[in-house]
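As you look at this complex, bear in mind that one protein chain is not there, while each of the others sits in place.
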Amino acid sequence: MTDKKPKNVFKQGAISSEFIGESIAKHQTKTSIGAHNIFLGQVRADVIDGKTVTAIEYTAYEDMANAKFDEIRETAFEKFELTCMHIYHSLGVVKAGEICLFVFVSSPKRKVVFKALEYIVEEIKAQVPVFGKEIFEDDSHQWKKNM
Amino acid sequence: MTDKKPKNVFKQGAISSEFIGESIAKHQTKTSIGAHNIFLGQVRADVIDGKTVTAIEYTAYEDMANAKFDEIRETAFEKFELTCMHIYHSLGVVKAGEICLFVFVSSPKRKVVFKALEYIVEEIKAQVPVFGKEIFEDDSHQWKKNM
Amino acid sequence: MIITIKYFGLIAEVTNQSEESIDFSGRLISDLLNTLYAKYPDLKNKDFQVAQNQELVSESTEITGQELALLPPFSGG
Partner (left out) sequence: MIITIKYFGLIAEVTNQSEESIDFSGRLISDLLNTLYAKYPDLKNKDFQVAQNQELVSESTEITGQELALLPPFSGG
């Protein structure tokens, strides 16, 4: 743990496609970059016991989660030759079809970005205390478990 | 080879961040998707023998290239459980910092998209007859070679 | 000593609150869990991990009194 407060990764509600487009545009001044790789998590309308998921409501142990996101980011910069890395995760209600996770890595070389992105996404799934409540059409719910 | 004419993958000039954002937005009605993975190739301002690359001009053996893109797409759909796949490649001049390749895969499950995207990008680099002319600030040029 | 425990997700549904302070005299995380199991019998059947000072700890860890939290399985992304 360091003294500096980690960056806040969380955004209220869904992550918009415009926001993602703008993030991409911002990297066009960085002309040492040759390859970007972007992961987007999208809420699925799964059917469970005959009922359809209409949204996931995300909560998090925010301080610990931001510290973990920070650790993952630091480790990824040590392990891989990355120029940039950005992570955004939703809090609150994200409807089926909307985006709840946006991970963006950039590097001079393409081989690096594939390995880095998969590493970061798997670490997020395993290490970060975020909790998804799957809300069904009849307002009942269940707590999501990651595979 | 099939009789049907393959889709045209090529776009004149750079691929804009707005176009990428809109492609993402179009997938929000497909609520069986849980994960998207996007690769973007960006033109680097490499310095070679003291001269800086300002742009790459792309040409292609277009008919063969589109047939190869089609083969790669078909094979990827056979190998991986994908919901959608889109490939766009620039022709003509793309300036340093601009995007020349956009590959977009979507699947219900995240593990699939990482493998599929890397496979597709590597196949494109190896199999598709596209030729990049690196143009320097003094208007001299050299022909790019993929690593 | 008085310690504060945070609850999340399914665990907060079992305890019916997201945070509470209790007067506690045990030494280890396992002692705390026994106290909580007595108070919330349904907790025993639930899958969760314990964090102290924002790091996951085992049942044999000593309680320092800093931030404690009961965390159900993570399901981000």
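The first chain written gets the first letter, and so on, giving A, B and C; residue counts start at 1 in each chain.
The rule is short, and it goes like this: contacts are C-beta pairs under 8 Å (C-beta built on N, C-alpha and C of every residue); 3 or more make two chains touch, one makes a residue touch a chain.
Everything quoted here is computed from the prediction, not taken from an experiment.
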{"item": "Omitted chain - touching chains that are shown", "value": "B"}
{"item": "Hidden-chain contact residue, picked from the options B:Arg73, B:His89 or B:Arg110", "value": "B:His89"}
{"item": "Contact partner of the left-out chain, one of B:Gly21, B:Gly34, B:Gly97 or B:Gly132", "value": "B:Gly132"}
{"item": "Absent chain, residues of chain B that touch it", "value": "1, 41, 58-61, 63-65, 67, 89, 100-101, 121, 124-133, 143-146"}
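Everything that follows uses one rule, which is that only the chains that are shown with their structure count from here on.
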{"item": "Central chain of the complex, centres being mean CA coordinates", "value": "A"}
{"item": "Centre distance in Å when chain B and chain C are each reduced to the mean of their C-alpha atoms", "value": "49"}
{"item": "Distance from chain B to chain A - Cα centre to Cα centre, in angstrom", "value": "23"}
{"item": "Contacts with 2+ other chains: residues of chain C", "value": "77"}
{"item": "Shared-contact residues (touching 2 or more other chains) in chain B", "value": "110"}
